[in-house]
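With one protein chain withheld, the remaining protein chains of the complex are depicted in position.
Now for chain A:
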Amino acid sequence: MTETASTGTRHSFQLKSASLSLTTLELYYFDSHDFEATLREKISQAPGFFKDIPLIISLEKYEGLDSELDFFKIIGTCRRHHIHVMGVRGGNDDQRRLARGASLPLLPASSHRERAAEAEPIRAEPEAETAPSPAPARVISQPVRSGQQVHAPEGDVVVLGPVQAGAEILAGGNIHVYGPLRGRALAGIHGNEDARIFCQSLEAELVSIAGHYKISEDLQDNGWKSAVHIQLKDDLLVVSPLDKA
């Protein structure tokens, strides 16, 4: 993979696979005035969220004319609003040529799986220690009772039943609770900010993702006692109903 690997010198870097969650802009048509107006409106709804975020332009639902597609204008408008266009996803050959002309990297149209497959050979080469195999999820098929702690430093935790008040789930990855979550759930304990918490009824004493936490008192107003997922967005824990996910 790298020459340094064979000669045994010190590595200046290491290649690792990473799957990140990015915001995608699903473009329907392009008109620079409309584009900026819509962008402005979106940003005003959640100013903190859009500041300096990386953005992918998706052309999968683009219905406008190719000739109207001006990536330089898109990039410029986004940059004025502190949004960074990282690449283009989908689109036909002509559209992709335009994107390449604007120096935008091209991402395949379909699922993450294919993208991961392309990345595979890159990370398969280096020493075994750099190729992390996904940690298996811990599946608990009984209620997690008060005073019990389930600790999965690497992977996900799946609980088929309630997590009772006074119980604690710690996971390096995600936490899924197919029952009421009444105790504490700490996902992404080693700093994984993409970790999420899913539960059928949010009644928790505390939820935490990558060290950002909310206690019961702060959870009452949104999604309390209903099915939700919780994720970290811009350093804030966001609770959203599962049926609208």
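We take it that a residue touches a chain if its C-beta (ideal position, glycine included) is under 8 Å from a C-beta of that chain, and two chains touch if they have at least 3 such contacts; residues count from 1.
Here is the rule we use: contacts and distances are computed from a predicted model.
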item	value
Undepicted complex member, UniProt protein name, chosen from "D-amino-acid oxidase", "Septum site-determining protein MinD", "Aspartyl/glutamyl-tRNA(Asn/Gln) amidotransferase subunit C" or "NADH-quinone oxidoreductase subunit M"	"Septum site-determining protein MinD"
Chain not shown: contacting residue from A:109, A:135, A:165 or A:238	A:165
Which of A:24, A:148, A:192 or A:226 contacts the chain that the document leaves out	A:148
Where the unshown chain meets chain A, residue by residue	142-148, 161-162, 164-167, 182
